[in-house]
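Every protein chain but one is kept in place in this view of the complex.
Letters A, B and C mark the chains in the order given here, with residues in each chain numbered from 1 onward.
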């Protein structure tokens, strides 16, 4: 059956709630409305107000309240309505959620999942299309997962909820309505395992979340020019599967990292830095990055020019010293 | 006269307040107390309550209030007491301060300076030694400056206050009491210009803020082993002086980036990624990074093992394929 | 011996608390009421009310047209303020030329009613730029989306204006949901501590998207938040433009004359869904919405003005014609796609683009030239 990413996420929440009484879902508009993207659709109806409920409109409060509940044995899955609206919770995330286990030598753990729809491409007005994954990846103590496929949406979210550590679960909102034939419950690879979405021996594209389909499309186009492109989907930014990326680039000798977020000081730089070090002797060309520009996410009528698209990826591949 | 970095910063604030009536200084404890590090010492006494004043204890409020004041012609210089205590203001910084010019096509500008003491090495308890420069560097629309020397503390802060853009001014608190013979007012190089703090032809150390003295000390030690080390002090992370780093590494063929912040997805990765691309054919070895580990900043009795010290820098240099 | 805490004058406490029931000056039948128990607020002059009527009618027509424009794909999204016209119009009528308005995404009507070109006012929602008007020229901050984050700006700007000797007050609109955010708290506190001439008007339309007021607060009413900051507070019937005007005018002069900020809660109702993209049927019963129809801010004022002889059928038709013409002009001006320059993305990031930004702009320029 064709399942959308939203449906897969919804199913993951349902199945997790069914499997474990301590899983509770809350946030803004997650109850009767089912979330502005309908990811929590029907949960209140099916599990009751106690298991899925709306909160006052205050993201720091939501994450702080979740922290307190987690201290007393719950597994809160909270929704931040859009990426930029998670910023008010930044202190709670950085100073408490990420650090609680460490501060208390493992005595207090807060296995919270913070779901954040991120990225652009949906024609949203300002503050609705940010990509903040690099911020979270830069904070030790958090795991950061981001699905690119429907089955991973299910599998990674289930794993995130079961994980003993807090997980920032970044949902690529541009892919919410993407569909695939998937039989749920689907279990794919665990956290920390990148997956190759396409084999290829000439160049490695490293992508995650919203840029995986872009990479695949670019790979198809490059194939027409006789270049065999491997596409690696990271799936989790933390833990980062350095081994998989190194293995691929050691073979291909070329690498392009693709990320929708602002490039400067972002996760794509981390990956490039690791690749050049691990694959120094295999690289035929420097690692390139294709990322969002170093500008605020633009208004809807400009976003096509902001997003790292197939053409920019193909341009980057072209520049990888082929002669 | 030997001047400390704190004194230089204080002098810069004074001179800026004298030069421009619209400069106002506010934050927590900046008034009668003169700031917990005494950077604002005497400003209220000398310029009056209207020019330097204490606020309620609320960082988001401070930055938001500053934004409003800047909209009406003031140049607020606000203090965040410690690095982690700027997190509550994250949304104001990311969603407004950084974006206001862009949102309004240049009509509304908010030339605020947000002063943040950052980094460790002072034996502070938890939440007092974070290094969050990478977060700010990753947000388009902000400039990020960080002095490593006493004269730069003065010069960069003056420039930050005069700058038409908002500046996150990161003060390396471990160097607050470092002294130098400096005649104030001192003017050094402008924003966006890295400075070479030591010449050397064998390897380039890229550092900023608290890691500049570490780099210099490592360079001295390496010299004893016959290695000539160039030390580049970035001074501003945004704008980033790519040209200066490229020029140096093109000559030396080797590069180590040193940063106290958590390494993963931080600014050091950005620099490494840029260097490997710009200097691909000059590099004799991959770019190495010596950074804070990917863990929460440790308690005082552990911090000596966390901080990127001379030994780790020398180890990194050793690994740069010398035969 | 007494504790060295200020001995509390109960008068001071009473002076900060709102009226126990919302101030109402004209009831839904168009009759003048004794809704202001304290007798502090005066019914505005009939000319003012007639002008408010005109603007509310035009404003509602503007709002309907904007919703229509979303169906034609001319706007990315539109959050309607239908039913909130008394606040939208009363709010800006209370402003003097030099005053500043801090609106949210829901308050486009108020921008237009203050005189912003409606096409510019719709810039954000049309999507050619984030803010389509010039805030400095209009003295209207960019419409704010991250909830409550504009409230500290209003406090700061008001304080700054006072410091500069300007006679300006900042009026910030905020939703019931927005009052739950930390920034609301910090803004009110800063405004009070610095005695900033700022007025905070909470349009309590009883929903934050789908979340009802009861999930937002357990307070007797939102106006009771003021005393916790030492801010004088009031609650009003937000569908009675006479009450909005009277209380807001008092608040503005309270602030203007140096008595500090004021908090007003306007009880109103969001007649439409949160935006055109929202499905209100999921979370509220149509019967609830129906209850608010007789409380409509326009019809009650129409009855009042007709009753006092300040409005007749002909005048009503004149206003409707004006509204229709307004809508028609808007529709035709919004009919074409606006010109956008992709390189403009790089023009306003910093005062001067960095070398990196220039290089990135070049990339876009080339891609655009290649037609990608």
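Criterion: contacts are C-beta pairs under 8 Å (C-beta built on N, C-alpha and C of every residue); 3 or more make two chains touch, one makes a residue touch a chain.
Everything numeric here is computed off the predicted structure, so don't read it as measured data.
The shown chains contacted by the absent chain are A, B, C, with contact judged over the whole complex.
Interface note for the absent chain: among C:221, C:275 or C:360, the touching residue is C:221.
Here the missing chain is touched by one residue of B:15, B:29 or B:217, and it is B:29.
Remark: the omitted chain is touched by one listed residue; of C:88, C:110, C:143 or C:189 this is C:189. Only one residue in the set A:74, A:118, A:208 or A:264 touches the chain that does not appear here, and it is A:74.
Where chain C meets the chain that is not shown, the touching residues are 1, 3-8, 10, 12-13, 16-17, 20-22, 24, 27-28, 180-186, 189, 192-193, 195, 215-222, 224-231, 235, 237, 260, 267, 291, 294-295. If you put the missing chain back, the residues of chain B touching it would be 28-29, 31-34, 36, 54-61, 84-85, 87-88, 123-128, 264, 293-296, 298-302, 305-306, 309, 311-312. Where chain A meets the chain that is not shown, the touching residues are 50, 55-56, 58, 60-61, 63-74, 88, 91-92, 95-96, 99-109, 140-141, 143, 163-165, 192, 238-240, 242-243.
Criterion: only the chains that are shown with their structure count from here on.
Farthest chain from chain C (centres taken as the mean of C-alpha atoms): B.
With centres taken as mean Cα positions, chain C sits 36 Å from chain A. Shown for chain B are the residues that touch two or more other chains, namely 60, 88, 91, 95, 99, 102-103, 140-141, 238, 240. In chain C, the residues touching two or more other chains are 129-130, 146, 182-183, 344, 349, 354, 356.
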